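Before any comments, here is the structure.
All protein chains but one are shown in place.
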Amino acid sequence: MNTLLEQIVTDCGHYASQGQVAHYIPQLAVVNPNKVGIYVISENGENFHAGDCFDTFTMQSVVKPLILLLALMDSGSEKVRALVGVEATGKPFDAFNYSDQALTGANINPMINTGAIALCTLIEGDTYDIKFARLLELARKLAGNDELDVDESVYLSEKETGNKNRALSYMLKAYGLIDDPVEEILDCYFKACSILVNCKDLAQIANVFAHHGRNPATGEEIFSKEFARYVNATLATCGMYDGSGGFALNVGFPAKSGVGGGIMGVIPNRMGIGVFAPALDKHGNSVAGVEMLKRFSQVMDLSIY
Amino acid sequence: MNTLLEQIVTDCGHYASQGQVAHYIPQLAVVNPNKVGIYVISENGENFHAGDCFDTFTMQSVVKPLILLLALMDSGSEKVRALVGVEATGKPFDAFNYSDQALTGANINPMINTGAIALCTLIEGDTYDIKFARLLELARKLAGNDELDVDESVYLSEKETGNKNRALSYMLKAYGLIDDPVEEILDCYFKACSILVNCKDLAQIANVFAHHGRNPATGEEIFSKEFARYVNATLATCGMYDGSGGFALNVGFPAKSGVGGGIMGVIPNRMGIGVFAPALDKHGNSVAGVEMLKRFSQVMDLSIY
Amino acid sequence: MNTLLEQIVTDCGHYASQGQVAHYIPQLAVVNPNKVGIYVISENGENFHAGDCFDTFTMQSVVKPLILLLALMDSGSEKVRALVGVEATGKPFDAFNYSDQALTGANINPMINTGAIALCTLIEGDTYDIKFARLLELARKLAGNDELDVDESVYLSEKETGNKNRALSYMLKAYGLIDDPVEEILDCYFKACSILVNCKDLAQIANVFAHHGRNPATGEEIFSKEFARYVNATLATCGMYDGSGGFALNVGFPAKSGVGGGIMGVIPNRMGIGVFAPALDKHGNSVAGVEMLKRFSQVMDLSIY
Partner (left out) sequence: MNTLLEQIVTDCGHYASQGQVAHYIPQLAVVNPNKVGIYVISENGENFHAGDCFDTFTMQSVVKPLILLLALMDSGSEKVRALVGVEATGKPFDAFNYSDQALTGANINPMINTGAIALCTLIEGDTYDIKFARLLELARKLAGNDELDVDESVYLSEKETGNKNRALSYMLKAYGLIDDPVEEILDCYFKACSILVNCKDLAQIANVFAHHGRNPATGEEIFSKEFARYVNATLATCGMYDGSGGFALNVGFPAKSGVGGGIMGVIPNRMGIGVFAPALDKHGNSVAGVEMLKRFSQVMDLSIY
């Protein structure tokens, strides 16, 4: 398997030239676009990897399934569904995809910014510092890595330049979907996006989702199968932004990408995968990352469809 | 299993009262809204059923995966992808979901009317009568039922009142996505929507998709695994209109609904299911049909996520 | 005054190079883009002109105020208002500016294609041939030119290629705003757009609108002041497509442009103006035509604002 992964990394490295690193957050624009890594945890718990799989990058939108999960664990699926819908929006991740009609929860999605920001309010905690601390704790537990932490410079860069997220948040507030102070919610959200991980961390997290809430290494039941299905189904239909349909067809399993260049792939009952390659396509998905997952899926026949 | 299906039919019948039968096609408005049926072909080829599963109804949008499949078989995936995209549109099935920008294939989908109409042009045949004959032949083969045929009164009713489809088609033509005469293409499309089936037919068709193109009863390879995956993935992300996200979460497998009240459910490598109950929710999906599939999926743990 | 007009024609001719002739109707694409003409009928009835003011061109959208007027004369303002709204749409003239909500009359406008097509149904006449004959008769009367007639080649070209107008019309029909056969309505509309005029004809027509329905040359009351105000106000807010706001600011009187390159300018109580220059800007307005009207308005202080 390691040979296969090495081959895939070698073959897919040049796809980086078809995309470009995220530039709307200044700190993301300085990343080396030629990094390529993959990490796989197989069905019997073996670990395989190749390339720059221990390089760190910020989670960005890959943290969205974790926000959704913690909101589910803390507030239950009924409250989560009432606040944020689950349909694909047919729009980019940061779209003002709203007409002049009233904004309702049914029109947002946990995998786009508006939905993820709204869901931060359903995490338990008296303050947004506490809410974030609980989210970080969950991320560490899922990854089996107590050292996960925020990249301060990326966090501050997002905080300074995140005006589109401010606009989306004030719109949520104007329509009564959120009540708390926008800057506090966003502080939690920007920190969440700025958690540093590597491919192994993503593969570990994905593997817990693949095993429906159970950490196969330790046997611990971290969350319920119901919540795993909620998250995995949402990833399958909307995890790759407005490239989700193509990803389902070409790769064929639930996954979540982030503009930091990471993608977490969940093969239910089988595997967790983490890939990293920072050059992005027009949807905001890692170009080489998608290509690596596509090849790996074809060789291993991983499509669930 | 038959006992379980009987129970589900009994429990779900009252959901009909939460929806209403399609009224935009006059011939569909006269259907008895209280019909409820289910038909399942299990992993080892056994057949189970309950309720009004041998009542016939028109396929309507359930024929879209067959149009997509025949376009793939006749023209290949490259041409199909070039003409019609695969992303969810976030809009109803018959939406003019178009801004004042040029309409492109990337913005349509095989599971909404615009995309299905466009794909009729990629079916082989010198005339649209021939194209339709080949589509009907494919439907018969997949269903293992040589008697499948068009309901003339529904077909004529659609032809007479299908002005929204005419508008969508002329828009496709205005933007150069189709060349052939609109009325000829629509004649093929309206006939396809008007093919009469019962739950067993849908279960048989679904079972072939579930077995990736192979008819498990006869062993015949009708189409390739690649095309099956193309269709199944598209069903998973967009098969239930703008209720696809909720269906993935609550039910969890590829499916296609039609406003005739039928739904075809595909559980890859395992089962084909057909359900029928004509009262529809606001998305155009059978209310009791979705509920039956949800319960059956939960009891049998059929979610692929 | 003729000297002023000559100067303006000379100064504005080069603006043609900033635009391009309409190309979506093949017969319009063959026009010489360097034609420039202007014709003015002043307050005391004197006629002034310069450039290619006797060259003919098809009215195209300049016929829209005449369709609106005849619908008003034949069916009254109440029926006209009920069928077609008067608000600017903020969209191009041929936009599918419709969401997935029901299309209502309030969302269309007599100066965009959808509204003008719908208003053809409110012209009296047992057939669309008769309706068109009455419209042509009105155009001749307003222009004082019995020889106005249809350019057959443009008419046939529009009929052959007008698929976007077909799409718009079937949408009107799908939403119950029109009942008659689409091709018959469009035949009337395409003929109307293809009426050949020159700058003098437009100036004469504009002058009747400027004098609120009275032909100042003959003294004849052709239509009521109420209808003149209806049309003039609509021209002021929406006559120049999505360039109407800029035109109000820079030029300052009601006007209607057409993609044939003509513009009709109405200065209430004072003047009628016709200009012609076929190269169009991105809104579909004659580039040199707008510039001529702007200069003439500034020199003569014609803004009504």
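Going in written order, the chains are labelled A, B and C, and every chain counts its residues from 1.
To be clear about the criterion, contacts are C-beta pairs under 8 Å (C-beta built on N, C-alpha and C of every residue); 3 or more make two chains touch, one makes a residue touch a chain.
Just so we're clear, the structure is a prediction, and the values are computed from it rather than from any experiment.
Taking every chain of the complex into account, the chain not shown here touches A, C. Of C:Q27, C:Q60 or C:T89, it is C:T89 that touches the chain left out of the display. Although one chain is not drawn, the whole complex shows that of C:T121, C:T234 or C:S257 it is C:T234 that touches it.
Only one residue from A:K141, A:R166, A:K225 or A:R295 touches the chain missing from this view: A:R166.
Although one chain is not shown, part of chain A still touches it, namely residues 91-92, 95-100, 163-164, 166-171, 173-174, 182.
The chain not displayed touches chain C at residues 85-91, 97, 109, 228-230, 232-234, 236-238, 242-246, 248-249, 252, 254, 268, 303-305.
Everything below uses one rule, namely that only the chains that are shown with their structure count from here on.
Arrangement of the chains shown, judged by which pairs touch: a linear chain-to-chain path with two open ends. The rotation that brings the Cα trace of chain A onto that of chain B spans 180°, given to the nearest 5.
Most remote from chain C, judged by the distance between CA-atom centroids, is A.
The geometric centre of chain A is 32 Å away from that of chain B, both derived from CA atoms. The distance from the centre of chain A to the centre of chain C, each centre being the mean of the chain's C-alpha atoms, comes to 54 Å. Residue positions of chain C touching 2 or more other chains: 99.
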